[in-house]
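The structure is given below, and queries will be raised subsequently.
What you see is the complex with one protein chain gone and the rest in place.
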Amino acid sequence: MCRWLAYAGEPIQLSKLILDTQNSLVAQSLNSPLGAETVNGDGFGVGWYPLDATAGSIPAMFHSIEPAWHDENLSEITHAIESPLFFAHVRAAAGPPIQQTNCHPFRHDNWLFMHNGSLAGMALVRRDLALAVAPEFFPLIRGTTDSEVLFYLALTLGLREDPVTAMAAAIRKVEEIGHAHGVEFPMQGTVAVSDGATVWAFRYSSQGRTRTLFHSVAMASLQQMYPDEERLRGFGLSARVIVSEPLTDLPGVFVEVPESTVAILEGGEYRHEPFLATVE
Amino acid sequence: MCRWLAYAGEPIQLSKLILDTQNSLVAQSLNSPLGAETVNGDGFGVGWYPLDATAGSIPAMFHSIEPAWHDENLSEITHAIESPLFFAHVRAAAGPPIQQTNCHPFRHDNWLFMHNGSLAGMALVRRDLALAVAPEFFPLIRGTTDSEVLFYLALTLGLREDPVTAMAAAIRKVEEIGHAHGVEFPMQGTVAVSDGATVWAFRYSSQGRTRTLFHSVAMASLQQMYPDEERLRGFGLSARVIVSEPLTDLPGVFVEVPESTVAILEGGEYRHEPFLATVE
Amino acid sequence: MCRWLAYAGEPIQLSKLILDTQNSLVAQSLNSPLGAETVNGDGFGVGWYPLDATAGSIPAMFHSIEPAWHDENLSEITHAIESPLFFAHVRAAAGPPIQQTNCHPFRHDNWLFMHNGSLAGMALVRRDLALAVAPEFFPLIRGTTDSEVLFYLALTLGLREDPVTAMAAAIRKVEEIGHAHGVEFPMQGTVAVSDGATVWAFRYSSQGRTRTLFHSVAMASLQQMYPDEERLRGFGLSARVIVSEPLTDLPGVFVEVPESTVAILEGGEYRHEPFLATVE
Partner (left out) sequence: MCRWLAYAGEPIQLSKLILDTQNSLVAQSLNSPLGAETVNGDGFGVGWYPLDATAGSIPAMFHSIEPAWHDENLSEITHAIESPLFFAHVRAAAGPPIQQTNCHPFRHDNWLFMHNGSLAGMALVRRDLALAVAPEFFPLIRGTTDSEVLFYLALTLGLREDPVTAMAAAIRKVEEIGHAHGVEFPMQGTVAVSDGATVWAFRYSSQGRTRTLFHSVAMASLQQMYPDEERLRGFGLSARVIVSEPLTDLPGVFVEVPESTVAILEGGEYRHEPFLATVE
């Protein structure tokens, strides 16, 4: 439905990945060859942690319902701000209204959340999903996307204590409610979550055919592979990106994250683990 | 919180009441002396029935989050369109986001609904109110206002069959849920509802101190009182307005609707009846 | 740069061509295979004459900077309004800001004007073009597009008296100023103009390689060709469309307007004549 990127590493200008690369997120908003839709013009959002971010730091956000490709505020702000950890998202709406409260990322305290995909049969399951959200979180839901409900469901189920276990429980709950309403494949998508220090990126769908997800290779290797490559300048050795589709066609820069996997950026390192994988 | 007007009568240009009178709704958006807030700049909406409207006709709507006073589309559209029954509303938001889906009037099939006021303690009661909405209506809630929940609660409780009884039941439900959460005065406001032929306007608050509401006097009387008055030209003999505050300071044109009252415009006639009035 | 359509004939709902056909203008805003750009998401506009329009009637307009494909107001308004003569335009901006005053069509008194294409070297020629606009029109320029300047240049040169001669003079002026600044091919594009009764559509570029333009075949012929075709229902015998690219892939419905041609819809008839054609 959408395209997103998550960056962690040395502080960089947000624009470096959002606007200024060959296949930047904004370029993808006009043309994303690997996307379910090729145009993502239904609003966008950026969430960024401060320069001295640690786990617990509160991120700032910018949301707009104008298409990203001509938004002057987006250009101004992403050039003016540097951050060591940020999310950016361009939206292709399936149904819910185009409004700032439906733009990702979503925020709760120090947590950011964004999603590419959908919960199937939303009209059928919406009420039961909302009821599964804890009463203290219910009034905090500000928009009408399936994604935001998934975020508050994960918060209900312990996201702040154990993100991987809570996301697994939230998705299982989505599948349980979906199946109860006759939805064959309730969950689809890639999700990114951060607390200010770590990024968790989940790739999972009930059908086992999830939207694409990629991570960048370690910068040290890249600079060895491409010693003269201008486009790699300005990135520190900890710089890592997880993204819906590659930001460049330089071979070897981006590697696909497997199905049913959680990818983790932490302390300048990338690792991944199985997530809701079925043993056969 | 807001200002609204409801018109029924011979078809007129929408602009005649929304823009072109001395104290038009748009003038009130910048300065409404009787309002809880004097500026109503947080979006507006217009809903209108077609020229040949009868009970059951589907109204059209225009919503915008720009302040009404400089909106060129509002001026173009309200000058271009004539209607025998329309609602208009300017918003002063208490809390929920400024977005088109939070602009009144709301629509369900042939029904329009708008509200000036608030449900108190919304963060406390929001979830229980949402649960009181019938499951088939729940996924149709598109915004995040208390007003839209009240509309779907009234639909749940039979608005389409008996508007007055259903509105009474919906407000009693609001009061019941509010009291259960320790809210002293849960309901506040004036509400207008139409099915395409009749307008019902309710003035009620749990505290008995409701936002103002006025209705216009019969046009035949007005033209007798003011035979030379330019401002009354162009209105037919059935023209009637119900409105948060008078659209003109011509003495005798507008009369206050009492507390705990439902005012009804039907077949060119105005009448009112007690509504949720307590016998003392 | 953009896509547009002009309709004249029996009054129809605007939505019938703007939203509800297979390859409607809004569908083209997301994907226009014949366009210089395939996405036209930088605002749109509709201008329509009233039901009883004659030469001299004042049209109404609706402009928005949101992408057309999800705009709820566009859907509401174009379903609610019928017109015997209307223009619609979706924009892919080359440079000037995305704002309502840069959305086509433009209006002056009873005249509507819209353009697909560009005046080359605008930064070089902008001042001289502005100076060529008559002083009484200069303060009426509200946006910053080359197209609006071309409109006021044509008004300066007699558009209201003789549209074809004035458009030719305006384009010659554009070419003269462009050449003086070293611009090789100053004019590119298709232009539509109406006075409320007649539509003039111009296809011309200095290079002789103009953006595409098509007109629909007489409805009588179409209904004979396709007696059972559902999509032709609801159109009267005078219905005619001129459009940047065909609204349907039904063979034979749309015919290309030649280069260097003015196409004219008048009294239910289509005709065309050479326009600025060079004899070789």
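Per-chain residue numbering starts at 1, and chain names A, B and C are given in the order in which the chains are listed.
One rule holds in what follows: a contact is a pair of C-beta atoms (placed from the backbone, for glycine too) under 8 Å apart; a residue touches a chain by one contact, two chains touch by 3 or more.
Because the structure is a prediction, the values reported are computed rather than measured.
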**OP:** Decide which residue listed in B:Val39, B:Leu140 or B:Ala218 touches the omitted chain of the complex.
**Re:** B:Val39
Original post:
Who touches the missing chain here, A:Ile81, A:Ile171, A:Val193 or A:Met219?
Top reply: A:Ile81
Subject >> Identified contact with the non-displayed chain, of A:Asn23, A:Ser64 or A:Gln223 >> reply: A:Ser64
**OP:** Please give every residue of subunit A in contact with the chain that is not shown.
**Re:** 48, 50, 60-64, 72-73, 76-77, 79-81, 100
Original post:
In the full complex, which residues of subunit C touch the absent chain?
Top reply: 97, 99-101, 122-124, 126-127, 130-131, 135, 138-139, 141-144
Subject >> For subunit B, residues in touch with the removed chain >> reply: 30-31, 39, 41-42, 65-67, 69-70, 72, 93, 97-98
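Simple rule for what comes next: only the chains that are shown with their structure count from here on.
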Original post:
What is the set of chains touching both subunit B and subunit C?
Top reply: A
Original post:
Where subunit A and subunit B touch, do the two copies share over half of their residue numbers, giving same, or under half, giving different?
Top reply: same
Subject >> Turning angle required so that subunit A lies on subunit C, C-alpha fit (0 to 180°, nearest 5) >> reply: 180
Original post:
Got the subunit A residues that touch at least 2 other chains?
Top reply: 97
